[in-house]
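Every protein chain of the complex appears in place save one, which is left out.
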Amino acid sequence: MKSKIASEEEVMRRAALETFPTEAYSAHVLTDCFEDAKRLFLESLIEVHYAHAIMLAEQQIISSEEEIALLRALGDLDLDAIRGTAYDGSFEDLFFYIEELLKKACGDDIAGRLHTARSRNDIDVTIYRMRLRVDALQVAQSAISLRGVLLDIAERHHETIIPAYTHTQPAQPTTLAHFALAMVEVLGRDIERLRRATDAINYSPLGSCAITTTGFPINRDRTAELLGFDGCTVNSYAGIGAVDYFTELLAAVAVLMVNVGKFVQEFLLMAMREFGAINLSDGYVQSSSIMPQKRNPVALEHVRILASKAFAQATGVMSAIHNTPFGDINDVEDDLQPMIAQALRDAVRSLSLFSASLDTATFNLDILRRRAAEGFITVTELADTIVRREGLPFKLAHKIVSRSVRFALDASSEITYDIFRAAAREITGDVLSITRAEFDAALDPEHFVQVRTILGGPAPAETRRAAAVEREKECLDKEWYERCSKALGDYKLRLRATANIAVSAQGLSVG
Amino acid sequence: MKSKIASEEEVMRRAALETFPTEAYSAHVLTDCFEDAKRLFLESLIEVHYAHAIMLAEQQIISSEEEIALLRALGDLDLDAIRGTAYDGSFEDLFFYIEELLKKACGDDIAGRLHTARSRNDIDVTIYRMRLRVDALQVAQSAISLRGVLLDIAERHHETIIPAYTHTQPAQPTTLAHFALAMVEVLGRDIERLRRATDAINYSPLGSCAITTTGFPINRDRTAELLGFDGCTVNSYAGIGAVDYFTELLAAVAVLMVNVGKFVQEFLLMAMREFGAINLSDGYVQSSSIMPQKRNPVALEHVRILASKAFAQATGVMSAIHNTPFGDINDVEDDLQPMIAQALRDAVRSLSLFSASLDTATFNLDILRRRAAEGFITVTELADTIVRREGLPFKLAHKIVSRSVRFALDASSEITYDIFRAAAREITGDVLSITRAEFDAALDPEHFVQVRTILGGPAPAETRRAAAVEREKECLDKEWYERCSKALGDYKLRLRATANIAVSAQGLSVG
Amino acid sequence: MKSKIASEEEVMRRAALETFPTEAYSAHVLTDCFEDAKRLFLESLIEVHYAHAIMLAEQQIISSEEEIALLRALGDLDLDAIRGTAYDGSFEDLFFYIEELLKKACGDDIAGRLHTARSRNDIDVTIYRMRLRVDALQVAQSAISLRGVLLDIAERHHETIIPAYTHTQPAQPTTLAHFALAMVEVLGRDIERLRRATDAINYSPLGSCAITTTGFPINRDRTAELLGFDGCTVNSYAGIGAVDYFTELLAAVAVLMVNVGKFVQEFLLMAMREFGAINLSDGYVQSSSIMPQKRNPVALEHVRILASKAFAQATGVMSAIHNTPFGDINDVEDDLQPMIAQALRDAVRSLSLFSASLDTATFNLDILRRRAAEGFITVTELADTIVRREGLPFKLAHKIVSRSVRFALDASSEITYDIFRAAAREITGDVLSITRAEFDAALDPEHFVQVRTILGGPAPAETRRAAAVEREKECLDKEWYERCSKALGDYKLRLRATANIAVSAQGLSVG
Partner (left out) sequence: MKSKIASEEEVMRRAALETFPTEAYSAHVLTDCFEDAKRLFLESLIEVHYAHAIMLAEQQIISSEEEIALLRALGDLDLDAIRGTAYDGSFEDLFFYIEELLKKACGDDIAGRLHTARSRNDIDVTIYRMRLRVDALQVAQSAISLRGVLLDIAERHHETIIPAYTHTQPAQPTTLAHFALAMVEVLGRDIERLRRATDAINYSPLGSCAITTTGFPINRDRTAELLGFDGCTVNSYAGIGAVDYFTELLAAVAVLMVNVGKFVQEFLLMAMREFGAINLSDGYVQSSSIMPQKRNPVALEHVRILASKAFAQATGVMSAIHNTPFGDINDVEDDLQPMIAQALRDAVRSLSLFSASLDTATFNLDILRRRAAEGFITVTELADTIVRREGLPFKLAHKIVSRSVRFALDASSEITYDIFRAAAREITGDVLSITRAEFDAALDPEHFVQVRTILGGPAPAETRRAAAVEREKECLDKEWYERCSKALGDYKLRLRATANIAVSAQGLSVG
C-alpha cells in the first residue's frame, strides 16, 4: 500500500527526468509499430524516397548532384539488414531509422534535402495506399477465383436435379447449376464493388505534405506516375484526413464476407452425414484412424470462421475510428493499419480455401435426385397443370392436389395416378382428362425444372444462357486483374530504371 | 418449485392442443410484424397486386373479367381502415389479411387467381426493395444537401484564414474553404456510393416465385416496368436468397456515417467556449435562462449520436444475418426490415439536422485568424523562404528558424525581424539578405496560404477551381436525384392509369 | 443551380430569425424524443417528482403547504391526456411540458420550487435507470424460464439416447438430458450475470444534480428509498457521466444472445427433414395447405433473428457511444435510450418464443436412438474395452477396431462379432477372450452412456445429480426474481401512500 501521495512538485521532478520515448511508450507503441512497418511498408517507403528525389531534381528543387547522392544512398540500403533490426528506442520509428541510415550514407545535409516539400503525414498515407492496393487486388482476385470454381460447378451440372429449401425444408426441385449460379451472380456484384474500391485507392496523396501542400513548385503528377498511381487525390486536407480509401474497401469486404458466410453454410449442411450431398477430397477432410468413415469437413469450418473474422475485423476497423476527429490523428495510422491488413489477409484465406476445397468437391447425384423427388415437393406443378390442362379454377386444382397428398400420406405412399383420380373425383365429382403420362410428367422433378424457362429460372437452356453471360463478366474481370497486376509490377521496374538513368550519367547504377 | 416433470406423452397432449399461431407466437412475432408491415409496406403490397393482375391478364393467364374483378376489389380497399386494424391472431399477417379482404370483395375463386405464378417469397423481396429504394434515395438526397451547405461555406470563405490541426495541435494556417472542401470531396464519393447502391436496389425479383420461377408464361419485365423498376433481377434463387440489395446500401451508409461522425467532431470542437470558432443560430442551441451566455450546441450532439446509431444499426444488420443460410429464411425478412428502415431513418435525421444547423452557422473570423497567426505555426514557410531566397541548405535554414523560435519563447514574444536576424547571425555568423518585408510575408498566414497554389492546396485560386468542380458534380447528382424521384412518382400514376384503362372498358375506375 | 452564394452577413440575418427549436430540430430530434419519453419514461418522471417533493418538505427546503400543492398538482395530472398529446414545438420536451402543466395547476412559483436542488441531468439518469431495471428484470426472468424448459426436457430424457456431433458429424452417443443440461449450465451463468447487472442498475443518482450535487441539505437516501432503489450512487460526476449502468447489462445480454444463437442452431438442425429429430407443435409451425407435410419451423427462425438483432443492438449501443466524452452529453440520452430498450425487448421476445416453442416440442426418440447406434460411433468404447478386458496396449486395441470398421465398411455392414474376431485374429494372430455379450455391450449406445459416470458425464445417475443441482439454482433465481419484482411494485404503493399521508393532513388524497 502506498503510504504517501506525491506532491505535484514531486511529479514535476519525476516528469522532468523522462525523455522521449519512455520505456512504456516503446514497449506499448513503438516496438509493435516498427515491426509492423518493416513487415508492411518498408519497400513502399523506399520507393517513395526514390520517386520524391527524382521529382525534386526534375523540378530543380534539388540539384542533380544531390539527387544522385540520394539515389545512391537509397540503392545502397540493405533491406534484409533493416528487416533484421530490432527496435531499441534509439530512434522513433522506421522512417527515422532509415533517415539515419541515409544521413550516414550521404551526409546530414543532402539527406535532409530529401524531406523538402513533404511531410511524414503524406508519406504515411501514400505507403498505406501502396500496401492497400496490393491487398485489395488480392482479395478481388480470390473472389474472381471462387466465382470461377462455382461457375465450373454450374457448367458441369445444368441437368443435375437437387432440392431447393425454403425455411430449412425441401420445397421445390431445381438444379445444381441454378443454385451455383445464384452464388455466381451475387459474387459478380461483390467483384464489381471490389474493383471500384481497389481503383479508388490508387490515387496519390503525396504532395499534401503536412496537410496544406507546400509553397515549393513540386510536381504531384510525376511522383504519382513514378509510384504506379492512376492519378492524384485533390484536396490536401482530405488527402491526409480522409479515411474512405480504406473504409470503402473494408465495407465491400464486409458485404462479401456476409455472402461467403451464407454460401459456406449451405455446403457445410450438404456435408453433414444426414445430407450426404457433397464429398470434399481427402485433402480437405480431417479423418479419424478408428472411424475412417467419419469425415470432418474442417476446411469448410475454417472458411466460415476466417470469413467471420474478416467480417468482424472489417467492421471493427470502422467502429474503432468512428467518432475520432477529421484530420491528422494517430488513430488511423500505425496501430490501425495492421488490423486492416489482417482483415484483408483473412478474407483472402477464406476465399482461397473455399475455392480450393470446392474445386475438387464432388456431389452425390443420386441422393440429391431422390430428395428432389420425394416429399411431394413437385405438387405445385401438378396443380398448375390441372389449371392449364383442365381449365379448372386455381382454387379447385389446389384442393384436388391437397386431397391427393392427404390420401398419399395416409397410405404412406407417394401420389399415384389412382390416388390422384380418386381425389379429383371426390372434389369435382367428375373424371379429369389428364392422362397418366401427363400426370407423371407433372410430378417429375426433371419436368418441373424443364418448364421453368423464364428469365432466371432453372431450365437448362436458361442456366446455360446465364452461365455464358457470367463467363463473359469473368473474362472482363480477369482482364482488369491482369492489367492492375501488371501495372503494380511495371512501375517498380520503371522507377528503378529512371533512377538508374539519373545515376548512370555518372556511370553508376542503383540497387 | 415444480414437483413433477411432465412425461413425453403429456407434452404431446399439450402440443396437440396448440394451433397456429399460439399466443406466444402472436405476442412475440406476429403483432410486431403486422404493425411494421402496415407502416412500411402496405402501399407497395397493393401496387404489387395491381401490377401482377394486369400482367396476368395481358399474358392471358387470367381472363379480362377476372382482372377487372381483381382491380376493382383492390381499388375498393380502404387503406385507412387497414392501417387502423389491430392484430388479433385471426390471420397470419398483412398479406393474408388483405387476401381475406379481397376474397370478401370478389370471391375466393377470383381472389385465389391473383396468386397464380407467384409466391409470398418474391412478393416480400419486391416490397422490401420498393421501400428501400425510397429510403435510399432520401439518404442520398440528404447527403447531397449536406454537401451543398458545406460548399456554400467554402464559397463564402475562400479567404478566411483558420488554423489546421495535426495531432490536435494547431499546425499550419489554411482557409475555411480548404477545410470545408475536404469534407465536400469526401461526401462526393459517399454520394457516388449511395447512387450506385440506390440504383442496384431497383431491380424486380417478382417472378422468382418461391425460389425457382414458374412454369406459367409470365412477363417479368412487364411487372418490373409497372412497378417502376429499372429491370429484373436474373437468377431466381438469388432473387430470393441474396441480401446484397440491402447490405451494399447499409455498407455505404456505414462508411458515410463514419465520415459524418468525423466532421461533426470538428464542429463540436469549434463550438466549445475555449475555441469559440463557430456560432450556431439560437434555433439549434439549448440555453439556460440563468446563464444566457452558456449555449449548448445540442443539435451537433444529436447529429453525432444519430450518426452513431445509424452506423451501429447498419453494421448491426450485417452482423445479425451473418452466418445464416443462403436461401429463403425469416432472418432477412419481417423482423429485420424495420431495423434496416430505422438505420436509414436515423442516417437521414443526422444528415438533415447537420445541414440545417450548419446552414445558419456563422464563424468568428477574428478568432480564427488570430489563432492561425500565433504559436509560430507559419515558421515552416520561413524556413522554406530562407532556402529559396538565400540558397542555404535546408538543414541550416531549419536551424535558424528553430533558434528564432527558441529566442522568441524565451522572450515571451512572437518572432520579430530582430530576433530572426540575431538567430541567423548566431547560426551562420553572417547577415542574411532577407528584407523585413520578405520576413513579414514569410510569417504572414495569408501569404502562407497564397503560395500554396498546387493541386489541392488552400490558395484561393485553387479552392475556387476545386469548388467549381464540386458544383458541377452537385449539379449532376441533383439531376440524378430529380430523375429518380420523378420516376418513383410517375410509375404510381402510370400503374393506376393502366388499371383504370382495363376497368374502364366497363365504364368504371379504380381507387 | 444556386446562382449566388450568400455572404456571411446574409447568413447572420437568416440566423437571427431562427428561434429554438427550429422546424428541423423539432422534426429530426424533439418529436421522436417526445414520443419515446411518453412511451418509456412518463410514469417514472412523475414518481421522481413525487419523491423529490416529499423529500424537500421533509428536509424543510420547501414548506408543507408548498409540498401539498405540488403533490396535488401531480395527482391531478391526466396521464392519458399527456400520452395523447402530439409534439408541436411549443415546449422543448416532456419534462417542460409537464412543468407547464404543473405551473398551470399550482402557479409558477410553487411549481418552480420543485426544481430546487436538482437538475434535468440527474432526473434523466434516474428515470433511465428506473426503466432499465424493469427491462433488465424481464430479460432475467425470460432467461430463467428458458432454463426451466430445458431443465424439464433434461428431466424427461435422462435415458434418451441421441448422437453428439463433432465438426458437424455424429461422433458419440450421449443423452438428450446431457445435451440439454449443457445449455442449462451455460444459461445458469448467463442468469448470474444478468442478476448482477440488474442489481447494479438499481442505485439512485438523484441528488447528483447538474453534475456536482448541491449546497442544499437534501437527503439522497430518502429519494432513493421512495423510488425503490437499493441505495445511492456515490460520485456525482460519475452519477451523470458513467454509462456502465447500461453497458454492463447490454454486455451480459450480448453474451447471452450469442449462447441463445448457438442453442437455436442445434434445434433448427434437428427440425430439418433430413434430421427429423424434433417436432414443434402446430402452434409454432408454418405449414402449406398444399403440402401439409412441409412444416416450416418458423418460430425457431424468429428466435434466431430476434436474438441476432438483440445482439447487434446491444453491441451497437456500445459502439455508438464509444469515443464520446465522459460527462453530460446527449449521446447517451434521449436518442440512445430507445435503442437500449429495443435491444432488451428483442432479447425478451427471442427468449420467450424459444421457451414457448420448446415447451411443447417433442422428440423422435426412435430416429435419435438409431442415429446414435449407426455409423460406428460407439467404436471408441470397443477399443477401450479391449484395453481393459485383454490388457492389450491401446495402440493394438485401436488397430483391431480400425480393421473391424474397415471390414464392415467393405461388407456394407455394421461390425458383427464375427467381423470383430476376424479382425482381431488378423492383427494379433490370436483369439481374444471378449465374449459376444461383452462385444455387444461395448458397441451398445446405452452401455456407452452408462459407463460415463464421472463428473459431467452422460450416465443417467450423473445427469440426475446435475439436474438436481440446477433445480436448486433455479429455485434461488426465482426467489431473487420474485423479490425484485415485488420491490418494484411495492415502492409505487409506498410512494403514493406517503404522498397521501402528507396531503391528507388536509383531508385530501392524491391521484
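A, B and C label the chains in the order they appear, each numbered from 1.
Keep this in mind: contacts are C-beta pairs under 8 Å (C-beta built on N, C-alpha and C of every residue); 3 or more make two chains touch, one makes a residue touch a chain.
Owing to the predicted nature of the structure, the values given are computational and were not obtained by experimental measurement.
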item: From C:Thr198, C:Asn296 or C:Asn330, residue that would touch the chain that is not displayed; value: C:Asn330
item: Hidden-chain contact residue, picked from the options C:Lys262, C:Arg436 or C:Arg464; value: C:Lys262
item: Candidates C:Arg156, C:Arg193, C:Arg273 or C:Lys294 - the one touching the absent chain; value: C:Arg193
item: Given A:Ile218, A:Ala361 or A:Ala502, the one touching the chain that is not displayed; value: A:Ala361
item: Interface residues of subunit B (partner: the chain not displayed); value: 166-171, 268, 271-275, 286, 289-298, 301, 319, 322-324, 375-377, 379-380, 383, 398, 401-402, 405-406, 409
item: Residue numbers in subunit A that touch the chain omitted from display; value: 1-2, 5-8, 11-12, 14-16, 18-22, 24-25, 27-29, 32, 92, 148, 152, 155-157, 279, 281-287, 298-299, 301-302, 304-306, 308-309, 311-313, 315-317, 319-321, 324, 329-332, 335-336, 339, 349-350, 352-353, 356-357, 359-363, 365, 471, 475
item: Missing-partner contacts on subunit C, residue numbers; value: 108-109, 112-113, 115-116, 121, 164-168, 171-174, 178-179, 181-183, 185-186, 189-190, 193, 196, 200, 207-208, 210-218, 220-221, 232-239, 241-244, 247-248, 251-252, 254-255, 257-259, 261-263, 265-266, 269, 304, 308, 311, 315, 318-319, 321-330, 380-381, 384, 387-388, 393-395, 398, 448-449, 451-452, 454-458, 466
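Operating definition for what follows: only the chains that are shown with their structure count from here on.
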item: Averaged-CA centre spacing for the pair subunit B and subunit A, given as whole angstrom; value: 24
item: Subunit A residues counted as touching two or more neighbouring chains; value: 166-168, 171, 319, 322-324, 380, 398
